[in-house]
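All protein chains but one are shown at their positions in the complex.
Chain IDs A and B follow the sequence of writing; residue 1 opens each chain.
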Amino acid sequence: MAVKLTVNELAALVGGKVIGDGDCLIEGLGKIESARPTEVTFLANPRYAHYLSQSKAGAVLVSAGTSASGTTLIEVENPYMAFLTLLEGFFPQEPWVNVGVHPTAVLEEGVDVDKSAAIGAFCFVGRGTRIGERTILFPHVIIGPDCHLGNDCKIYSHTAIRERVHIGNHVVLQPGVVLGSDGFGFVPDSDRYRKIPQVGTVVIEDNVEIGANTTIDRATLGETRIRSGTKLDNLIQVAHNVDIGSNSVIAAQTGISGSTRIGKGARIAGQVGFVGHISIGDDVQIGAQSGVGQSVPDKTVVSGTPARSHNLWRRIEASLTRLPDLFRRVRAIEKQLKEELPENKK
Amino acid sequence: MAVKLTVNELAALVGGKVIGDGDCLIEGLGKIESARPTEVTFLANPRYAHYLSQSKAGAVLVSAGTSASGTTLIEVENPYMAFLTLLEGFFPQEPWVNVGVHPTAVLEEGVDVDKSAAIGAFCFVGRGTRIGERTILFPHVIIGPDCHLGNDCKIYSHTAIRERVHIGNHVVLQPGVVLGSDGFGFVPDSDRYRKIPQVGTVVIEDNVEIGANTTIDRATLGETRIRSGTKLDNLIQVAHNVDIGSNSVIAAQTGISGSTRIGKGARIAGQVGFVGHISIGDDVQIGAQSGVGQSVPDKTVVSGTPARSHNLWRRIEASLTRLPDLFRRVRAIEKQLKEELPENKK
Partner (left out) sequence: MAVKLTVNELAALVGGKVIGDGDCLIEGLGKIESARPTEVTFLANPRYAHYLSQSKAGAVLVSAGTSASGTTLIEVENPYMAFLTLLEGFFPQEPWVNVGVHPTAVLEEGVDVDKSAAIGAFCFVGRGTRIGERTILFPHVIIGPDCHLGNDCKIYSHTAIRERVHIGNHVVLQPGVVLGSDGFGFVPDSDRYRKIPQVGTVVIEDNVEIGANTTIDRATLGETRIRSGTKLDNLIQVAHNVDIGSNSVIAAQTGISGSTRIGKGARIAGQVGFVGHISIGDDVQIGAQSGVGQSVPDKTVVSGTPARSHNLWRRIEASLTRLPDLFRRVRAIEKQLKEELPENKK
C-alpha cells in the first residue's frame, strides 16, 4: 500500500471537482466517521450527513451541491461508485501468481493454455482443456479433461472442476468451489439404489462469481447453467439441471434442487431451500430461510416456509407472537358462552 | 461419444424385443418429446404416452403391450432401467486417471496399493494405508495413515481422508469430501473450553456415495458409520458417533448432530437438522427443512420444525395462512358478546 496521491489526482481518477485543498496527500480510504487526514471517504447516505462537518478526512466524495465548511470535498456524480473506483486504485488486485506455468504444475497432453495465463503451483489440467487469456489458476486448482475456461478468470485454490465443464470470461471462483460433481440421482432397484449416470455438464457464463465451497452438480443429461453476471455466495448447493438466470444474486447456504429454473434479476437471501422442478420468475425476491415449494411468478416477493407473499408472511409472523394469548381468549369466550347464554342458564 | 449401435444391438444389450426397424443406427439418447432419429428414448410414465406416436426417435423403449404406428419400439420389462443401461453404454465412465501411480504422487512407507488401482497426480497416501483393486484416486486426494480403501472406489479430487478411516468397496466420494475430521467436542473448563480428544474413527461401508464438500466427523471413541448402499448428497454434516443405516438417501445441506442413529431405508430431504442422541427408525421419511428434535418411530413420515406427523404439519401450514383472519374473527366475537349478551345489555 505505498500508493500516495493528491486530492487533485484522486479527483481526476473519478472525474470529480475539488472544493478545498487539492494538494493534500492521500494514502488510504476510511469511513466518514473515522477517516484520518490522510484518508479519503465518501458521503452517499444522507443519514451520515451530520458527520460531514466534523470529519477529519483529507477529502470527502460527495454529490454536487453538498456544502461543508472546513472539509475538502470532491464533487462526483455517484460518490459510492467513485469510492469503489478509488478502492480498486489504492488496493490493486495483486494476483500473486506469475504469468506462465509453475514448474510443479501438471498439464496433460493436448492442454492449450494461453501464454498470458498464470498457472500456479500444483495445478492439474486434464487433457484437451483450454485456458484463455490472462486467466489465473491459483495454486492447487484441479481441472478435468475437455474443459474450457475463457479469458480473465480467477480460479482460487482447491477448486475442483470435473470433466467437460464450460466456463466463460471474467468468471471468479473462490476457494474450494466444486463444479461438475455428479448430480444426486438414484433410483430404487429391488432392495438397493441404482445410480443414474450423470453424463451432462455445467456451463458458467461470463461475469459469474461463485463463493467458497459452493457445489454445482453436473446435469444428468444436458447442462446445469449459471447465466451471465450472476453471483453466488459461499456454501450454496446447486443440483443437476438447475438453470439460474442472469444478474441474480444468491446468498450463502441456499440450496436449489434438481431441474429448478430461476429467472434473471433474482435476489435470494441465505439458507433458502428450493424443491426440484419448479420455475422461479424474473426479478423475484426471496427472504432468508424460506422454503420454496412451488413456482413463483415474476416480480414477486416471498418469505417463509412454505414461502408465501412477503406481506402475508409478516402478518402470520406477527400473529404467532400473540397465538398463545389467542388460545386464552377463545377459552374465555367458551366459558362465557357456557355460563351466560340463555340456553345454558336455564 | 463415437458409439454407434443398431436398434437390434441395443435390444440385445437390454434383453428387449424389437418391433419395427432393427437396422436403424443409434448414436445417442434423448427425451421422448425431443429425441432425434439417431437417438433412442423411453416411455415409462403414461403421462408421456401421447408423445409416442409423434416421436421422431429411432427407437423407444416401452413395456410389453405398448403399441404405436410408425415408431420403432423395443419391448422390455422396465423401460427406465433399460434406458439407464443404455445411458451407461453410450456414456461410458472414463475415469481419466491411468492405472498405476502418477509420478508426482507421494506414497509414504508401508503403503499397499493394488497394481490395478489408479493414483492421480499430487495424491498423498499416508504410511500403512491400503488401497484395493481398481480403486481410483483422482488428482489431489489426500489420505492419512492407517486407512483402508476397498475395491472399485472412486475418490474425486480434493477429498481429505484423515487417519484410520475404513472405506469398503464400490464407494464414491465426490470432490471435496472430508472424512475423519475431529468431532465438535469441547467441555467448559473454568473460563475456557477444553477439547475432548476425538480418538475414534469413521467407517464407510460398501456401495456408499457421498456428495461434494460433505463432512463426516470421526467419533470421540468408537466410530461414525455410514452403512452399505446409503447415498449422501452435497454439503451434508455428519457429526461424531452418528450411525446411518443401509440404503438410506439424504439430500443436500442436511445436518445430523452427534450420536444420533438413523435406521435403514430412510428418505431425508434437504436442509433437515437433527439434534444429537436421538434414534430415527427404519423406513422413515422426513420433509425438507424439518427440525427433528426427538426420536422418530419406524415407517413414520414427519415434517416441520419441530418435526410432526406430515399430515398434522400440512394442516398446521394450511391454518397459518388463515391465522391473521382468525384473530379478526375472534375480535368480532368478543365485540359481539360485549354488545349483545344479556349481561352486557343491562
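Going forward, contacts are C-beta pairs under 8 Å (C-beta built on N, C-alpha and C of every residue); 3 or more make two chains touch, one makes a residue touch a chain.
Being a predicted model, the structure only gives us computed values, none of them experimental.
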item	value
Listed residues B:124, B:138 or B:156, member touching the removed chain	B:124
Touching the absent chain when the full complex is considered, from A:49, A:64 or A:84	A:84
Residue of A:63, A:151 or A:247 touching the missing chain in the full complex	A:247
Interface with the undisplayed chain - residues on subunit B	104, 106, 122, 124, 126-127, 140, 142, 144-145, 158, 160, 162-163, 176, 178, 181-182, 184, 186-187, 189, 191-197, 199, 213, 215, 217, 221, 235, 237, 239, 253, 255, 257, 271, 273, 275, 289, 291, 293, 305-306, 308, 312, 315-316, 318-320, 322-323, 326, 329-330, 333, 336-337, 340-342
Absent-chain interface as seen on subunit A, which is shown	29-31, 80-81, 84, 87-88, 90-91, 93-94, 96, 102, 104, 120-122, 138-140, 156-158, 172, 174-176, 207, 209, 211-213, 229, 231, 233-235, 247, 249, 251-253, 270-271, 288-289, 317, 320-321, 323-324, 326-327, 330, 333-334, 337, 341-343
